[in-house]
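With one protein chain held back, the other chains of the complex are shown just where they sit.
Up next is chain A:
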C-alpha cells in the first residue's frame, strides 16, 4: 500500500530537518535538543520497522528457553508456558499474542527466582538466557550510540538469523 510507513516517516523527518529546525530560536537549547532527538528517533524506528516481526519471534524464543530452563531448575509452573510458547511459534501467531506470552513468562520467571533465593540452577538459567536477550537488545539499540566498542558486539543481523 502506498504511501508506505517508511515513506511517511522519511517525509516527517525531512519536514523536521528542513522546515521546523531552522524556525527554532537557536538560543532555545532545550527545543533544539528535543528536535534532534525526535528526528533521530524517527530515523531509528525507520530502520527497525522491517525487522520488528523477527525481533518478536526471537524474543519469544529467548523467553521459551528461559521458561524451559527455569522449569527444569524447580520453577515447574513454567513448563506449561514453555509449551504454549512453542505452539505459538509453530503456528506463526500474530506479534501481539507472542509478546503477551513473553511478558507472562518473564513475570513467572521473576516470581520463581523471588520465591527460591539461592537456587544455583535457577541463577544459572537466568544468566544463560539473559546473555541472549541482552545481546539482542544491545544490537537492536546499537544506533543510539551507547556502546563503547560497537565493532566488538554481535550484529543484529547475526542475532536475528541464528
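Before moving on, here are some points about what is shown:
Please note the rule applied: a residue touches a chain if its C-beta (ideal position, glycine included) is under 8 Å from a C-beta of that chain, and two chains touch if they have at least 3 such contacts; residues count from 1.
Here is the rule we go by: contacts and distances are computed from a predicted model.
The chain absent from the displayed complex carries the UniProt protein name "Aminoglycoside phosphotransferase domain-containing protein", chosen from "Carbon monoxide dehydrogenase", "Aminoglycoside phosphotransferase domain-containing protein", "Branched-chain amino acid ABC transporter permease" or "Na(+)/H(+) antiporter subunit F".
In the complete complex, the hidden chain is touched by one of A:26, A:92 or A:145, namely A:145. Check A:66, A:81 or A:156 against the missing chain and you find that the one touching it is A:66. In the complete complex, the residue from A:30, A:96 or A:151 that touches the missing chain is A:30. When the full complex is taken into account, the listed residue touching the unshown chain is A:117, out of A:3, A:22, A:92 or A:117.
Taking the complete complex into account, residues 27-30, 32-34, 37-38, 40-41, 66, 70, 103-104, 106-107, 109-110, 112-114, 117-118, 120, 123, 126-127, 130-131, 134-135, 137-138, 140-141, 144-148 of chain A touch the chain not shown.
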